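For reference, the structure is listed below as structure tokens.
Every protein chain except one is present and positioned as in the full complex.
For clarity, chains are labelled A and B in written order, and residue numbers in each chain start from 1.
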Amino acid sequence: MTAYIMAFIVGGLICVIGQLLMDLTPLTPAHVLVLFVVMGALLSGIGLYQPLVDLGGAGATIPLPGFGHALVVGTIEDVDKYGFWGIFSGALRASATGVMAAVVFGFAMSVLFNPKG
Amino acid sequence: MSENIRQQMKEEAFQQKFNQVKPKPPLLKNIIWAFVVGGFICTIGQFVLDYFLSLGMGKKEAAGSATAVMVFLGSFFTGLGIYDELGKRAGAGSIVPITGFANSIVAPAMEFKREGYIFGVGAKMFVIAGPVLVYGMVTAFIVGLVYWLRQ
Partner (left out) sequence: MQKTKGKQSILFANPPVVTGTANIGGPMEGQGLLGDYFDHLMEDNLHDLSSWEKCESYMLEQVIKTAAQKSGGDMSDIDYVFAGDLLNQLMSTHFALRSLSRPFIGLYGACSTMALSMIMGAITVDGGFANKVVGAASSHHDAAERQYRFPTELGVQRPPMAQWTVTGAGAAVIAAAGFGPRITAATIGKIVDLGVKDPNSLGPAMAPAAVDTLWQHIQDTGRQPAYYDMIFTGDLGSVGKTLVIEMMKEKGIDISDNYEDCGCMIYKEEQDAHAGASGCASSAVVFCGYIYQMMTELKLNKILLIGTGSLHSPTSYQQKESIPCIAHAVAVEI
């Protein structure tokens, strides 16, 4: 049960940061998404995002900074394993399921449905 | 030159007047909505993750599968025309989770289907998600490069 409460709180708070950025700065949602992925990747790089994942579970991996985190975790793993060329393989390997799902489901839904306006 | 200065003064005076009457977003309401909806989506994510873990999946595989399920849900509710209604209220609460990323892929793909499957669906699918992937990957590359150099 604690895991769910923590996921709710951590995930909710990350979204609140996004909301503040959208309401108080001229940033558009697209800017916020890009900013969050980059921030997630950078925080992950300096080792600050993993503790958040340990704390919040899906609350930290489901919001977009978690995507940036996944990219970096994969890259670092592959660098450990394969050296220099791991920089090129890790990010996509680690995020493959998400990206593949996004493209395939995105395509399928756009074939099946029409915009309602 | 003096014409430029006069225009600049006019612009500043107007901007000032504009700021006085500018309606402020209902910040507290927006924050509560974002917190509740964002938190709720993440809780669903946690539930799905736990389910896959309970099937005996490894941590990474379970996380990947949970992401895929969340992406499916985001896409599906976009297709049904529900996700944008949620987004109107929830703001960042439904934009920031990975379901919002899925929404940002399905919405333009669906919208531009009328321009055909190549230049419409295929090309427009990534108008918003594309930058996310580009900058995410470039950052991961830089972090990876720094990590490799320091080894």
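Simple rule for what comes next: contacts are C-beta pairs under 8 Å (C-beta built on N, C-alpha and C of every residue); 3 or more make two chains touch, one makes a residue touch a chain.
For clarity, every value in this text was computed on a predicted model and none was experimentally measured.
Novice: Considering the complete complex, identify which of B:40, B:112, B:126 or B:147 is in touch with the unshown chain.
Specialist: Going through B:40, B:112, B:126 or B:147 one by one, B:112 is the residue touching the chain not shown.
Novice: So that we can see where the missing chain sits, which residues of chain B does it touch?
Specialist: 10-11, 14-15, 17-18, 21-26, 30, 78, 81, 83-91, 94-95, 100, 103-104, 106-108, 110-112, 114, 124, 128
Novice: Please give every residue of chain A in contact with the chain that is not shown.
Specialist: Within chain A, the residues that touch the unshown chain are 22, 26, 29, 115-117.
Here is the rule we use: only the chains that are shown with their structure count from here on.
Novice: Please work out the Cα centroid separation of chain A and chain B, and write it as a whole number of Å.
Specialist: So the centroids are 10 Å from each other.
Novice: In the complex, go through chain A and note every residue touching chain B.
Specialist: Listed in rising order, the residues are 3-4, 7-24, 29-30, 32-34, 36-38, 40-42, 44-45, 56-59, 61-64, 66-68, 70-72, 74-76, 78-79, 83-84, 86-88, 90-92, 96-103, 105-116.
Novice: Which of the residues in chain B come into contact with chain A in the complex?
Specialist: 25, 27, 30-31, 33-43, 45-50, 63-68, 70-72, 75-76, 78-81, 91-93, 95-102, 104-107, 109-111, 113, 121, 125, 128-129, 131-133, 135-137, 139-141, 143-148, 151
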